[in-house]
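Rest of the complex left out; these chains stay put.
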Amino acid sequence: MIVVMRHDAKKEHIDKVIERLKDKGFKVHLSQGVARTIIGAIGDKTRLENGALEAMPGVEKVVPILQPFKLAGREFKPEDTVIQIGDIKIGGEEIQVIAGPCAVENRDQLLETAYKVKECGATLLRGGAFKPRTSPYSFQGLGEEGLKLLAEAREKTGLAIVTEVMDPETIPLVAEYADVLQVGARNMQNFFLLKALGKIRKPVLLKRGPSATVQEWILAAEYIMSEGNYDVILCERGIRTFETATRNTLDLSSVPLVKQMSHLPVVVDPSHGTGKRQLVAPMARAAVAAGADGLLVEVHPNPSEALSDGPQSLTPEDFGQMMEQLTGVARVLGRRIAGDRS
Amino acid sequence: MIVVMRHDAKKEHIDKVIERLKDKGFKVHLSQGVARTIIGAIGDKTRLENGALEAMPGVEKVVPILQPFKLAGREFKPEDTVIQIGDIKIGGEEIQVIAGPCAVENRDQLLETAYKVKECGATLLRGGAFKPRTSPYSFQGLGEEGLKLLAEAREKTGLAIVTEVMDPETIPLVAEYADVLQVGARNMQNFFLLKALGKIRKPVLLKRGPSATVQEWILAAEYIMSEGNYDVILCERGIRTFETATRNTLDLSSVPLVKQMSHLPVVVDPSHGTGKRQLVAPMARAAVAAGADGLLVEVHPNPSEALSDGPQSLTPEDFGQMMEQLTGVARVLGRRIAGDRS
């Protein structure tokens, strides 16, 4: 850590900072420039309160040197994490496609979609039973009934199940049915939820918050991991920017960036990331080309009847076409789409 | 609602949209322009799934005409909501100042701060017992012990208590001690929490999410109100932008904007809004000048020893000076600072 003193800091200010650092067990080095005094400090940063030094008189800024996460970091664990879900591996050579409706609406809708996405090469089925909605007057999901339908779809198709959990209290219920528990973007910093998910033994798919930096996103994964659950899949789903022509701005550069900073697998959700059906296939191809380990795609047998996210849902036909293109892109990178039978 | 059809929409597409609207009980009007067909629809929008029309073939966009909230809207209730907390009124002529440390750290710290902010004119005491922290390795709050200290401080000083609740399960506990329950910015769209807070009968202070539009923020208030709790105080605390010189960008224009759109009171948090002690007083003055009903300010007896948010905490002396200036600004607007004895 580097402490930069103000140009007008007095000797006593500098001495107090050094004293504080030494008290906390830091090794300190003083560097006196023409315009600034700089204090280098080597030690265990968690022994120091956040912001404590910045708040001391005479301090201009504190520059951290190391990333604030550990378990999730590439330095801590250089090799890629591969997460096993039954036969499925996320984070290895194979690219997994998670597809299905935004919300589970009824048995027919879900089973029809499940059979079709399976046929086209998906290996996991998505579908919300508990739905976070901006308006209290929108459809909020089927709850447990939705979970049961998902379990039935798994039984019939062999697809693994990914579904969202919104609240610590419902984790046991959701975990009973799901293979992967999803944390929605708006809950990325719901720390009670993250900690509780750290205590179960099922993989967690953690969506990036709409205003979260990549560093904060990895720190949210660290919350889960610090409680003992190391199976975290990161999911890029777009960030909020000034652009209104798309629902979010899908930040694909986060894919290679996360791969450098962390060993965790990264999947991409081009459906929420764009909010527009016509942009889903090009951005799915781009995500695979950028190095994503998987995709999360909304598919609905009849998007204009969907109870949510119709405009960004693919029809099964669109989905099938998209999968064919992905096969080719994956091959260029020496990978393959897991469920691809071609 | 206005449905704009694509320039190449076919007659059958237009007919299907009209049929769908009529099915849902809408009165429909067709307008055939040179370049576009436009369908005006009057009816109850909640009967239609979100995005359902946008997902129909031939539809270019759907333009909503009305705000998506009701109970929180100025049209629904033209007169200002005034929230009563004991003798204190938020949303009336008097401006309330909520002050105290970021986190409750220990008995001495809390009581010393409480006496001092009371002396300077604060009427409510803030202090976190449960702390949402970006890193799992930072101080997470004292929990129930912190709540008990807050209750003791109330007893000794007469200040009402504002403290954060992070999880539906802990609402009963927090509500036992607090006068106002705060929802943190990162929980603004934690819908389970919002709904649960709608079922209690204590005021809720709802912070604006770092990437929430004013409309989404009011919709979050609507979530609470739609469950029966009408006592919601909105709190502007800065939004996330590209500017890194401040912790957030305090959007003071949201104050007069919310006042037009909603009848709910609005307070401003210049401490989180700027993240820098030297900017707190100017922005507090500006907030009052813009029409805020109150302020939420971090005060710590010794900011450089604070367990969190030291760099943005005022000393009691700074706070006292700030309060004097606020008195003058309030007077220009025909208001007064509630706890002011001058």
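So that you can tell them apart, the chains are marked A and B in the order they are listed, and the count of residues begins at 1 in each.
The rule is short, and it goes like this: a residue touches a chain if its C-beta (ideal position, glycine included) is under 8 Å from a C-beta of that chain, and two chains touch if they have at least 3 such contacts.
Because the structure is predicted, anything quoted here is derived from the model rather than measured.
Q: With 2 chains in place and all of them the same protein, how many does the whole complex in this file have?
A: 4
By our rule, only the chains that are shown with their structure count from here on.
Q: For a test of understanding, state which residues of subunit A touch subunit B in their complex under the given definition.
A: It comes out as residues 46, 49-57, 68-69, 132-139, 166-169, 186-187, 189-192, 195, 209-211, 216, 219, 222-223, 226, 240, 277, 303-313.
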